[in-house]
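A protein chain is absent from this complex, but the other protein chains hold their places.
Up next, chain A:
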Amino acid sequence: MKLHRRSLLALALATGLTAPSLALAQDDTIKIGLLATFEGPFTVLGEDGERGAMTAVEELGGTAGGKKIEIVKGSSDASPDSAVRAARKLVEQDGVKVLVGPLSGDEGIAVKDYAKTQPGVTFLNGASAAQDTTFRDPAENFFRFGTDGAQWMAGLGTYAFNDKGYKTVAVVAEDYSFPYTQVFGFMAEFCKAGGKVPSKSWVPIGNKDYSSVIAALPDDVDAIYVALGGADAVNFLTQYQQSGGSAPLVGGSITVDQTVLTSQGKTREVLIGTPAAGPTADTNDAPAWLAFTEAYKKQPNAFPSPSLFAHAYYINMKAAILGLNEVNGDVSDGGAKLREALAKLSFDTPTGKVSLDKNRNAIADIYLTEVVEGPDGNLLNKLIKVVPQVNQTLGIEEAEFKALGAVSRDNPSCE
């Protein structure tokens, strides 16, 4: 038992001694926590989020309010539990007063709940895009300068119904809060225009075999709305194509991004002409976007074009630094002044002006796109049109929007 006693004593002493010293921050630096998925199925997305955040830090000279920025990273595996644990460590052990993150939908809701117990810390969302992170039961100290998954769908439902002429659409989406929010955003417009959604299939993240899903799809639909990400999208599209499916597709924001478009095989033919919408577009030729792309490409291992995760982390990190600049890096009052500054903050991003509503959720431009074959044979999301300044209630009166109910598997419905 001697070792146990001694080692525990040593451990206890070491932890007791090191704990206060670790928590001490120097006066001329300011710590910003960066929480993203550096492990698990969304690692690639989390790493791109980090590139976006670091682009913002470097663009603003690595200082905030005259103090040097020190980034402290926390890692989650896309599960809400791990996100909260990482956030706790950053806040309670490393002593960050400003935290940017997390990345995934349900993580955002969990961190928002945690934010309520830490009123002295200012939280800015990463790329998490569930609606109820800010819309229902929001936290006073949680800000989202990126938009949510329903906002990302702005314009798509109307475009699919009016311009593409799809009257009935079946939905295939992953089974968690972010795709619920995307489907909600799409159906809000599509059903209002007169469209019908006779069937919705919810599949677990990481599903490999879609044969039962494909078999259950109704034959008489005009198109299929697909809100799947990364490998899930590739697996579904390949199997759908192999099983002889030929219905045109409508894409969610992360369904037809570069990770899917660059995959090899016959999915290309299925994908060309697929309309989608999101906070970014590959062929955006606005000078601000091109400048952002150039700055982003200086990051190690960057993609040819920043993903929407890099974009969202960039905007939130930039907002955090701009807010800190306004209060000269002073968060000694528990961040009250910083939060006041953030609530009023409005700035020009690579994708247009962004400002906050009263729930501290962004109002920003959304891009309607369509997959085309580029000049060198690569598939690209061609910009169709910009939907300006979309708010969280999608232009609907707030009371009326709230009456639509919380997003879920069954809501909304228009069979």
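Definition applied: contacts are C-beta pairs under 8 Å (C-beta built on N, C-alpha and C of every residue); 3 or more make two chains touch, one makes a residue touch a chain; residues count from 1.
FYI, contacts and distances are computed from a predicted model.
Choosing from "Branched-chain amino acid ABC transporter permease", "2-oxoglutarate oxidoreductase gamma subunit", "Cell shape-determining protein MreC" or "Transmembrane transport protein", the protein name stored in UniProt for the chain missing from the display reads "Branched-chain amino acid ABC transporter permease". In the complete complex, the residue from A:D48, A:D106 or A:D282 that touches the missing chain is A:D106. Within the whole complex, the absent chain has one touching residue among A:R88, A:K167 or A:K337, and that is A:R88.
Although one chain is hidden here, its contacts on chain A can still be listed: residues 1-5, 7-9, 11-13, 15-16, 19-20, 23, 36, 38-39, 47, 50, 73-75, 77, 79-82, 84-85, 88-89, 92-93, 106, 109-110, 113-114, 175-177, 204-205, 409.
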